[in-house]
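Before any comments, here is the structure.
Note that this complex is displayed minus one protein chain, with the remaining chains in position.
A, B and C label the chains in the order they appear, each numbered from 1.
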Amino acid sequence: MVMQFMSDNAARVHPQVWAAMQAADAPDSPYDNDALSRRLDAVFSDLFGRPATVLWTATGTSANCLALAPMVQPHGGVVCHREAHIEMDEAGAPGFYLHGAKLMLAEGEGAKLTPDAIRAVIDPIRDDVHQVQPHAISITQASEYGCSFRPDEVAAIGALAQERGLRLHMDGARFANAVAFLGCTPDEACGSGAVDALSFGCVKNGGMSAEAIVFFREGMADMVRYRRKRAGHLQSKGRFLAAQVIAMVEGGLWLDNARAANAAAQELGSACGERLMYPVEANELFVKMSAAERDALRRQGFSFYDWGTDAARLVTAWSSEPAHVTALALAIAAL
Amino acid sequence: MVMQFMSDNAARVHPQVWAAMQAADAPDSPYDNDALSRRLDAVFSDLFGRPATVLWTATGTSANCLALAPMVQPHGGVVCHREAHIEMDEAGAPGFYLHGAKLMLAEGEGAKLTPDAIRAVIDPIRDDVHQVQPHAISITQASEYGCSFRPDEVAAIGALAQERGLRLHMDGARFANAVAFLGCTPDEACGSGAVDALSFGCVKNGGMSAEAIVFFREGMADMVRYRRKRAGHLQSKGRFLAAQVIAMVEGGLWLDNARAANAAAQELGSACGERLMYPVEANELFVKMSAAERDALRRQGFSFYDWGTDAARLVTAWSSEPAHVTALALAIAAL
Amino acid sequence: MVMQFMSDNAARVHPQVWAAMQAADAPDSPYDNDALSRRLDAVFSDLFGRPATVLWTATGTSANCLALAPMVQPHGGVVCHREAHIEMDEAGAPGFYLHGAKLMLAEGEGAKLTPDAIRAVIDPIRDDVHQVQPHAISITQASEYGCSFRPDEVAAIGALAQERGLRLHMDGARFANAVAFLGCTPDEACGSGAVDALSFGCVKNGGMSAEAIVFFREGMADMVRYRRKRAGHLQSKGRFLAAQVIAMVEGGLWLDNARAANAAAQELGSACGERLMYPVEANELFVKMSAAERDALRRQGFSFYDWGTDAARLVTAWSSEPAHVTALALAIAAL
Partner (left out) sequence: MVMQFMSDNAARVHPQVWAAMQAADAPDSPYDNDALSRRLDAVFSDLFGRPATVLWTATGTSANCLALAPMVQPHGGVVCHREAHIEMDEAGAPGFYLHGAKLMLAEGEGAKLTPDAIRAVIDPIRDDVHQVQPHAISITQASEYGCSFRPDEVAAIGALAQERGLRLHMDGARFANAVAFLGCTPDEACGSGAVDALSFGCVKNGGMSAEAIVFFREGMADMVRYRRKRAGHLQSKGRFLAAQVIAMVEGGLWLDNARAANAAAQELGSACGERLMYPVEANELFVKMSAAERDALRRQGFSFYDWGTDAARLVTAWSSEPAHVTALALAIAAL
């Protein structure tokens, strides 16, 4: 038997999501003119306590790139962390969707950007036509190393963005885990209005094939409706995507699932102690561990990714079996 | 009560597709490394009786554009019908996916291309760098007007393509309906090897969110794997797309569903008689009908699109209620 | 000896242009920070009697595409004539520069668009995300068939553009010839403010390698400065381009040269009589002429392009030898 700590990507679909999809299986208007898709704006405006316009899409990559589309001209740039998903794991999708715009790579502990790190990238850029000028900033909540931005940290980046005339995007593939960890409101996790557009993840959190792009800045969604269709992401039976998203948000399933995943991560984190490379602030752990130790764990049935040569990445999910989690915690403690 | 003849896009998902998706809901490798996705090549090679490499994607638009990607350089062109879906209804997606390549519009009765129509477009192109040169041809089986290419018609276009060094793509959003109508093998419906890549539609035919891109020419799929990810179409829980496609193909559901839709279309077609603008060779009917007549039908509960000012478009689906079909046939006959 | 009526492209460089270039051969700031480049705005604002911002570029193709860049989003379209240079002879450059935007082809006698012809293209476009929406209109002054838009014709197109929220570009590769023919002011030839950006041609009119992009709408040039560099069109010794443009405009060389070319065309036109396919309103003639007749002319030393199978295209230039022109006129009359 395999005990899975590979990725929340590979987890099961939550029963409430299934139920919502099946309830949506009646003829309705195609594309996003169905009743469910038309409810998304209201659902998210309610969730964030501010007006939002929301489009569904199937993947985090398309969510990120479509969110950035109205922020960045083809001749501009996006400041992001050197290890951001858009830089490392999206196969150059930003270059495609943004028609050649440039990712401008910044440093930052725990894959978190800071105003200083952003300034270190953009301040040396000469204000002339020979150099690509920054148009937007993209941060990830929680970060690629499972670290959550505190509300004031997001707000500080938002203030810098405003000062420099840049737009701010948040990749929230694990936004739920961040909010659950922070114990704040969703709006606070976005710096209370600092973010122009948020990729709100569902797939890693119990969904099947739907993410939500949440636009807080007026006008952006209007343009992205065209870009989504142009990218082949306007599914004809869109009601099944809307159903997933609504099932996640309404009733709080998104937070329940994230809390379950986070709790599992905390249990593992306690067992890891000094081995932890970053604080555990979501559902990912990066754990120093020799090859021999990783082998030992794998022989006991645990499945996970290596992280470089001297560490492991452990990811929990809403569906992580408590018994597997405890077993892994004990196994790590016993190493 | 509404009796739906709007679009096969809006139809329900077939129970066997649901069952297959639910059977896929166990942890497996993410993206397309799961057991189902890895079976697709074999399933389609078997179906077509020739080696095929197959990638799933969520939409017909992305299927068409990804299929064309290895055929057309950014500075080249794709010959297609003036009313082809890629020209009329995909929001410029070919321009996006092909990085500015040009659609070269040809004429043809019933939205079907012919070798002569293609030559009329490409022969006047000067062989110099000032004019965009054709790189590929795209045809639609069945066509936008519900007309099916006979096997020898596809083969003739394939022969022209080969003669001119062009690749041949087939948009098969309603490929099943064409094959069901033609009573030939899937391979024959592709001109027995004339087609380099086929967009094999499922969504209009009882699927939810999966189409198959079937590559018959070696090497193409290898490149498109990168392009699919880059376009944000590599879903992390890809097993749910593979499950849909396999459910459609294995056991013949795709043909059963298409036959049901086609039979409904034939019943309507018989009632339309002289009103028919094109022969009924799939599941779409284009029917001359005054505004008053359309109003009369709508008052009786039938839902469908206007087609210009003097006609209606009627689309049947696998799930068209026989009683609704008969009712509509009678209502049209009674006009 | 060859008597050239092939193309104004192939003509010599005017001595005043040479002189200006040589005068510019002293060290100055690179790119467009030199004294000459910085004078362009003033020179053209003066010429048009309204504020203009002007960038040089080396070719008509880049001028057209850069002028369109701030008008058209990648998911939008440009209405132009079916025989417009941007459609027929620029190798797909608009698709490249506009990142996949679509050219929407309209009809029109003499390759001239009309409000009705434009409406015939844009009115059927459904206002939904499945169809590419028009963002701009591009017209050619004088047209590809040597026909000049009257000031009120341009103004009428401008009014339509404004009504529909579209931008208006004018390809003025032979703008000088149109103005010389019309006997109006440059501003009037642009519909007195109807045009947002004009590609002002010099190369066909005695220049060597410089065209001017004249922006009448504020803000556009700011964006295009980046796009020009990004397209590799910001030459480091830009002063030599600015020198050419200024030499053409100041002192009226542009009109003198155009008048010379037009006069030659008129002389030929008079000899052609009924053979003319279009009125002669610039420096191009399209002349019905059998293959045998064309052979006869060529045997007498005249060089020109065939236009299809039954006609010839004759182009005069500022440098057309009067003796050659008269000889050709006589030869045509004698056919």
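As a convention for this text, a contact is a pair of C-beta atoms (placed from the backbone, for glycine too) under 8 Å apart; a residue touches a chain by one contact, two chains touch by 3 or more.
A quick note: this is a predicted structure, and the numbers were derived from the prediction, not measured.
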Hidden-chain contact residue, picked from the options B:R174, B:R227, B:R259 or B:R294: B:R227
Of C:L40, C:A93 or C:L276, the residue in touch with the unshown chain: C:A93
Residue among A:M6, A:L47, A:C80 or A:A101 touching the omitted chain: A:A101
Touch criterion as defined above, residue of C:H81, C:H135 or C:H233 at the omitted chain: C:H233
For chain A, residues in touch with the removed chain: 74-75, 77, 88-92, 95-96, 98-102, 129-132
Hidden partner chain, residues of chain C it touches: 2, 4, 6-7, 9-13, 18, 22, 25-31, 57-63, 65, 90-93, 96-97, 203-204, 208-209, 226, 229-237, 240-241
Absent-chain interface as seen on chain B, which is shown: 73-75, 99-100, 129-130, 133, 223, 225-230, 234
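What we mean here is this: only the chains that are shown with their structure count from here on.
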Centroid comparison with chain C (C-alpha atoms), farthest chain: A
Centre-to-centre distance between chain C and chain B (centres being mean Cα positions), rounded to whole Å: 42
Rounded Å distance, chain A centre to chain C centre (Cα mean): 50
Euclidean distance of C-alpha centroids - chain A vs chain B, Å: 34
Residues within chain C bordering two or more other chains: 74-75, 99-100, 129-130
